[in-house]
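A short worksheet on the structure shown next.
Just one protein chain is left out here, and the rest sit where they should.
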Amino acid sequence: MAKPMHLERQEAYEWPVSVYLLFGGFGGALMTLAFVFHFFAATAPMVGLSVISGLVMFAVAGAFLVFFDLERPINAIYSLNNVAKSGISWDVVLIALNYVFGILFIIPEYAELIGLGSLGSALAPYQVFFGAIAAIAGFLFPIISGGLLAAPASIPLWHTPALPLLFLVTSFALALSFVGSIFSVSGTVYTVFIGGIMGLSLLVFGISLAYLEHTHNGPIEAKEGMHRMLKKVRFVLLYPIVGLAFPLVFSIYLFFAGASFTWSLPVLAAAFFLGGFALRNCVVNNGVQIYPWPY
Amino acid sequence: MARYGMVIDLRSCVGCQACSAACALENQTPYWSDKWRTKVMDIEKGKYPNTSRYFVPTICMHCDEPACMTVCPSKATFKNDEGFVLVNYDTCLGCKACMAACPYNARYVYDKNDVRKAQEVYGDSAQHSHVHIDKCTFCQDRIARGMEPACVATCPTLSRVVGDLDDPNSEVAKAVSTGLAKPLRPDLDTNPRVFYIY
Partner (left out) sequence: MSTIKERQVAARQQTSSRDVEWVPSICNFCSTVCNVRVGVKNVNGKKTAVKIEGNPNSPLNRGKTCARGQAGLRQTYDEARLTTPLIRVEGSKRGEWNFRPATWDEAFGYVMQKLQEHQVQPWEMSMVGGWTSCVFYMPLALSFVFSTGIPNIVASPMQQCVAAGHLGNDMVTGNFNFHDEVLADFENANYILFSMTNSGVAAASTSRLVRFAEAKKRGAKVVVLDPRESELAAKADEWLPIKPGTDSAFFLAMIHVMLRKGLYDKEFMINHTNMPFLAVEHQGMVVPMMETNEQGYPTAFYVLDEISGEVRKLPGYSNKNTVDVDGKNLKPALEILKGFEMNGQKPKTIFQYMMEQSAKFTPAWAAEETGIAAATIERIATEFGQTRPAMVDPGWHGARYDNILNTRRLQSIVQALVGGFDVPGGWLMSGEYREKLMHFMQNMQKGEETKVLNLPGMHFPLAAAGKFFDPSQWPHGRPSFAMAHSMAEKAAGRPGVIFPAFSDFGLEEAVEGKLMFKGEPYRIKALLMNAANPVRHFYPESRWKKILTHPNMGLVVAIDIVPSDTAAYADVILPNQNYIEREEPFIYGAGPSTDLAITTRFSAVDPHPETKGTADILFSFAMGFGALDKYMETIASISSYDLKDIQEEVGKAVKGEQTFTKAMRNVSFKYYAKEVGMTPEKLEQTLREQGVLVIEKAEELLEHAAIARHLPVPTPSGRIEIYSLMFANFVMQEGYKVNWDPGLVYFPPKVNQERKPDEFYFTYGKTPTVSYASTNSNNPILMALSKNKEDELMGLWINPQKATMLNIKTGDTVTVENLQSGQKAQIKAFVTDMVRPDTVFMSSSFGTENPLLKNSAGVGTALNKLVPYQVEPIVSAFRSQEFTVRVTK
């Protein structure tokens, strides 16, 4: 027996989609960061490592999508049929661009090592161009994949530009803390990372507020979705506290106190990872829809 | 070509679910998993003794601006010549973007288990042999033969009427033009071809 104006959870997306969103966004942010590192004359390993880990993240994301979410994975071959309109088609294009241009981007750095020196020198003049394409594709990925959720007007919890933006900045925060923590293994904590993370945390905080505003003053379905999310301990603990407040406070502290602990960046990365997953997972899970029946 | 539409008259529907049964048999939908192309909501409202009970049949609205179609990565969802929104079972990935996009909850996954069960129940006359996202076809195969969709043909309360929305003399066009029959969620700009009288 249905109650009037009843709200029902959407039935389309399950948890694998949140893994896809997290790792895809992560990978995309890493690709963009690699390009940034390249410009700011960072060391070659930093660029290379970012790109390679970015591609690994895409692989994880793609694998989750194909094997855990698609009902008929074999038909993924048709996924490029609607590049003009479909977000999923776009995602596939972006991943492909990342792979092609990401690899082209780093070949000049490593060509010598694998005995392809001539290829490396042939590609070297275009390295910036390749890197830029990979960077743009990477940057777009969290936006477009987040747009998958933001598209359906009937699920107002998702239907806001704040959501892809939130996915974008949280992805960057995760990616930056991830790269930073790898380089802090040597014992040196680069302040630039701490500064970047603080900035991103502030952005995450701001966009989170905007998103909260959307759900709070938005349609009843959005409010209900957020209400359901806030009832989940998993969410409240992992996103607003671990994934948002903690990194913000901690990075501000680190930045202004000039403190440096070798464990600080890995801890921040872990916090962003957990927070990022909780955010995506709970948003996906609690997309509620109001049945449009007239009673 | 006729622009087919449907008017569902909630004044006479008693929630008998004949439509669901007719559809399930005509289209071999997975009733064993409680998945239906059309079902009837049974809604209770109000406090005793001022209680009301409503029955609302649900179905794909065959929107003129289908939200499900744009999001489909493989263009498996398409509109045929009559304007019915159909799924090409051969190229559907099962990504469910269409399910999320549809405001009317008109789609479901015809999954592996369902395909297996369909083989079991219908044997060689099984219509669905692959996993795909399934939805109402407006019984376009029956329309092509000059028959009404199965749910319309059987409805004992005459709650479902089909006709040409472009023919001003058709029952559906009259119900729509007089405002008696209204679409659901017009705010979403999907332009449904299914209208409700309530």
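Descriptive notes on the structure:
Each chain carries a letter (A and B) given by its place in the written order, and its residues are counted from 1.
Operating definition for what follows: a contact is a pair of C-beta atoms (placed from the backbone, for glycine too) under 8 Å apart; a residue touches a chain by one contact, two chains touch by 3 or more.
Small disclaimer: the values here were computed from a predicted structure and weren't measured.
Residue B:Lys79 is the one among B:Lys79, B:His130 or B:Lys174 that touches the chain missing from this view. Only one of the listed residues, B:Ala2, B:Ala21 or B:Val115, touches the absent chain: B:Ala21. Counting the whole complex, the residues of chain B in touch with the unshown chain are 9, 11-12, 14-18, 20-22, 24-28, 31-32, 34, 36, 39, 42, 44, 46-49, 51-55, 78-81, 84, 86, 88-90, 121, 123-125, 127, 137, 139-142, 144-145, 147, 150, 153-159.
Methods note: only the chains that are shown with their structure count from here on.
The part of chain A that touches chain B in the complex is made up of residues 1-4, 8, 10-13, 65, 69-73, 75-76, 78-82, 85-89, 92, 148-149, 151-155, 287, 289, 291-295. Chain B makes touch with chain A in their complex at residues 10, 41-45, 52, 54, 56, 58, 67, 70-76, 90-105, 108-109, 111-112, 130-133, 182, 184-185, 188, 196, 198.
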